[in-house]
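Removed: one protein chain of the complex. Kept in place: all other protein chains.
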Amino acid sequence: MPPLTAQHVTTQHDLENQIRDFLAAHDPSTVDRTDFLRARFDAGLAWLHYPPGLGGQSLSRDLQPVVEQAFAAAGAPDNDPRRIGIGLGMAAPTILAYGTEAQQERWLRPLWCGEEVWCQLFSEPGAGSDLAALATRAVPDGDDWIVTGQKVWTSMAHEARWAILVARTDPDAPKHSGLSYFVLDMTAPGVEVRPLRQITGEAEFNEVFLTDVRVPDAHRLGAVGDGWRVAQTTLMNERVAIGGGSAPRETGMIGVLADTWRTRPEVREPALHDRLMTLWVAAEAARLTAMRLSAQLAAGQPGPEGSAAKYAFATLNQQLSGLELELLGEEGLRYDDWTMRRPDVVDFVGRSPGYRYLRAKGNSIEGGTSEILLNIIAERVLGLPGEIRTDKDVAWKDLPR
Amino acid sequence: MPPLTAQHVTTQHDLENQIRDFLAAHDPSTVDRTDFLRARFDAGLAWLHYPPGLGGQSLSRDLQPVVEQAFAAAGAPDNDPRRIGIGLGMAAPTILAYGTEAQQERWLRPLWCGEEVWCQLFSEPGAGSDLAALATRAVPDGDDWIVTGQKVWTSMAHEARWAILVARTDPDAPKHSGLSYFVLDMTAPGVEVRPLRQITGEAEFNEVFLTDVRVPDAHRLGAVGDGWRVAQTTLMNERVAIGGGSAPRETGMIGVLADTWRTRPEVREPALHDRLMTLWVAAEAARLTAMRLSAQLAAGQPGPEGSAAKYAFATLNQQLSGLELELLGEEGLRYDDWTMRRPDVVDFVGRSPGYRYLRAKGNSIEGGTSEILLNIIAERVLGLPGEIRTDKDVAWKDLPR
Amino acid sequence: MSDELLYSEPEEELRAAVADLLSARAPWSAVLARTESAEPYDADLWKALGTGIGAAGLLVPEELGGAGASLREAAVVAEELGKAVAPVPFLGSLTATALLLALPGCDAQLRRIATGEQTAAVAVPFSTLPGNGRRNTVSVTPWPPKDGVTDARLTGRVTGVADALPADVLIVPADGSLYAVQAVDVTRKAVTSLDMTRVLCDIELEDTPGELLAIGYSALDEALTSAAAVLASEQLGLAERCLATTVEYVKTRHQFGRAVGSYQGLKHRLAQLWVQIAQARAVARHAVSATGDERAIAVAVAQAHCSAVAVLAAEECVQMHGGIGFTWEHPAHLYLKRAKSASLALGTAARHRARLAELVGLPAS
Partner (left out) sequence: MSDELLYSEPEEELRAAVADLLSARAPWSAVLARTESAEPYDADLWKALGTGIGAAGLLVPEELGGAGASLREAAVVAEELGKAVAPVPFLGSLTATALLLALPGCDAQLRRIATGEQTAAVAVPFSTLPGNGRRNTVSVTPWPPKDGVTDARLTGRVTGVADALPADVLIVPADGSLYAVQAVDVTRKAVTSLDMTRVLCDIELEDTPGELLAIGYSALDEALTSAAAVLASEQLGLAERCLATTVEYVKTRHQFGRAVGSYQGLKHRLAQLWVQIAQARAVARHAVSATGDERAIAVAVAQAHCSAVAVLAAEECVQMHGGIGFTWEHPAHLYLKRAKSASLALGTAARHRARLAELVGLPAS
């Protein structure tokens, strides 16, 4: 966290007073959780950088920790941010940027309070890295749109009330210009959610099949044909969490491995010691780099540097978890459980060595493949020329697939 | 070497008789070296697979070792094949394939006998991997061509009598179709050879500046505009030597490194032992693969698999020589000699550790960069699609440079 | 020597027979379905392969009903099994056969193996490095073995044994000797294994009758060396299949209007993988051909190299398939789990490098 400015310090005092008053009026130990969160939202103490009336006070993001710490210290309930991460991190900023007043009022409060879970319907089997190639169709019908298609890699779809959706409204336009952005009611008829089992045996994600699902035009975000631009706002906020921030030394996979090496002398393979130390150095370098990035970007938007952090994180996790199995030898030949399950939370370093190894394979695919991240760095940071593109000006329907 | 067929065996007897007779008539201990080689050429005992009259007997290549061993056993002089490698390996097959009778008679005998050294004028500063982009111009003038341009990476240019040359005869044609192939007299006016010093301090190669050099049209190989096709014959024969063939275990750079480790216990760094052994395994794998390739291709042409051998060789040499310096530590900070020299022969594993490290950097550039070799494997072996090409149908003069 | 690095015509014929069988009877979807069944090994497939094609008796002399072939032929079978990640106890059976062949008086047992009447396995942890099979976890009474007495009682536990679940006979190293034990006399508990297509088991012996086969472990070390050599070919086959599957996919998968296989980033990685697989083929062939002092070196090289190549191939297969490669419904995970497990089996690559260092006189310090 950067040092607070003088302005901040004044505001911080004021905030602390507000929170004191709020807590006096709403005793966390007696008030109902939802009531408490709603009141906190209405008091503008939810997300400070949001405007008044929508849970904030148009203050700097830097002050948010002040509020969080004060509420945590008072033993106040939180909105379980892991569960509603997609709503908080992706849907909300997009609704704030593109939503009408009515849309913002309808969706933001229950979103922040955790009363309504959101999910994201972007990726499709045929449109992974090349998101703009997506094929899900939205056809106008009176005041509604009729949506048909298949979405994939949707976490929380089975618990979500709402989804942010990008669909093709004009197949004759080039692929980026024929898209529109909608909010879809996951309880509407024609929405079918199926768990998508992954190589670990469990299913964190879902496939979502949309068959003639009706979406009111009032649930469109941004103009018709402007869906790509709107989606950029959503995606800009996606690559932040992984790999960034400040963490103590030996956090994550390196911590697991170092712990194994320290506490179980029988698995120490002297031949692999230098590789262990090379990865230890790489983990420490990635950690310090994330800290440096946090310091640089404290108040700013995530830039392409976030791509580097995610790339490094994925590479490292895969190397470390691979080495862990190699050290364990016989033990590495076992697995904990192949039963199909739906985990509540995903812990990359949890469960067993085999799980860690397999789960880490997803780190270089989910939320932007490592290849795409390297492209981003090469083009946006280093300014290297893009690939020759043949798909930008052709009608979507005429593209090779 | 593959087992000889029954046909071979008969021929082998016959050959042995021929050689016995030849040696009886030309005692290597008394006959002058050049006379001996000329006589051997005229007897069809030079390169067996060449036609009668041009040093051979149209026999299988597989029988060549029979001749070489017999002459070597008799203490006969050889034609110093290292010195005339470009002539033997590249010029001769091209002259054989495309030369007129007169051209073959003029050039092949002194070439094989080592009386005339050849060099290759293909690469240019602006046309490295993309050889077909070359800019050296040949303009017709009566029965001659006037050649102007700059060539680079020419070994033996300072000793060569003749050069094989590719030059642009039609700048308005697409780049592959505007080229023609010539034999250039290195003693002609307008040919200037300058040593090209490299990172090791010495100069194995030359730059060759051609200023209005006259080349008789009679020295053209193949049709006007057909130079690219003719050059393919030359290049097909280039990537054979490096990385192929049969060699004993621990030949080359791995031998140097293993020897250092064995004989100098004080440089053994236990942390680097596993890396040493990983490279040892890689060297052994490359060696066995080259042997397997030789067995496969014993009678055939070098295919794209040769690219793999060269790629592996370059990578390995660089890793091994890098590790050698790391093991040596303080000693690795020293170099033997930066003096500009013109080496007679190039020994990748010779001189000093620093020299080996630096010289190995060239292995992934000379004779096809590692990147180009990987492209070849990807496209010709794996059948992956080529890059989108924008330069194939455009007039050469209009290409971006 | 270089011809031994190629495949002979009979070897190619054997390969074709195995490949035909596997493509008909063990497509990956069937292999995947079996991983969730109660019978992780495919008994019918093993019968067709073992006795139909004769893979079970490959090493057994013709006069005992086998094919009298060598490790080279076994390796060709293993390549095809690796491609299919087929759930059959070929490797374990081969190991036991190689061991029995080196012991005196085992003709009857070998005949039963060749006819398919019985399948055998060696009861050592699958992770055992050849030459390192001496960790004693089973004890014997009476001890020491008495002259002429070949019956004993074994008690103890061997964990993580491959291919023992479908075996009828187990060869158990105990107190420095080798004993034959009937599988029905021991408790075998299937292990939830990382490689779901080669399910390991833990074996409990409690006063289990055992027949003394031999005193000393040197034959065991040689048999495990043979197993490691053949495993390298299995790893080669798996790597080849991963590469082929991936190349096929990137030719057809389009992103940004182009086949993803036209991007140089992927092309170069696939070409590098091809180079390593071509090398794996040479070292794997050498490992099953070498004899004398050369054999231990060749096998250590093959295990060190092929373990890494198979894992790399499977990892690239997952990655280059993108999201679909991370799902249960695509074969990539079967290859990944087999490859990673195989890299830990019969000694990790690092342990083979350490062993190699001893063999070629390059001590660590």
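Residue numbering begins at 1 within each chain, and the chains themselves are lettered A, B and C in the order written.
Here, contacts are C-beta pairs under 8 Å (C-beta built on N, C-alpha and C of every residue); 3 or more make two chains touch, one makes a residue touch a chain.
Remember, predicted model here, so these are calculated numbers, not experimental data.
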item	value
Neighbouring shown chains of the undisplayed chain, as defined at the top	A, B, C
Given B:A74, B:M236 or B:L358, the one touching the chain that is not displayed	B:L358
Per the touch definition above, residue among A:R264, A:R292 or A:R342 touching the missing chain	A:R292
Full-complex contact with the absent chain, from B:V147, B:V230, B:V349 or B:L374	B:L374
Hidden partner chain, residues of chain B it touches	123, 125, 128-130, 133, 152-153, 196-199, 201, 269-272, 318, 322, 325-326, 328-330, 332-338, 354, 357-358, 361-362, 364-366, 369-371, 374, 387, 389-392, 394, 399-401
Contact set of chain C toward the excluded chain (per top definition)	263-268
Touching residues (missing chain, whole complex) on chain A	2-3, 246, 258, 261-262, 265, 268, 270, 273-274, 276-278, 280-282, 284-286, 288-289, 291-292, 294-296, 305, 308, 311-312, 371, 373-375, 377-379, 381-388
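Here is the rule we use: only the chains that are shown with their structure count from here on.
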item	value
Chain centre separation in whole Å, for chain C relative to chain B (CA means)	43
Multi-chain contact residues (two or more partners), chain B	270, 273-274, 277, 388
For chain C, residues that touch 2 or more chains besides their own	258-259, 266, 350, 353-354, 364
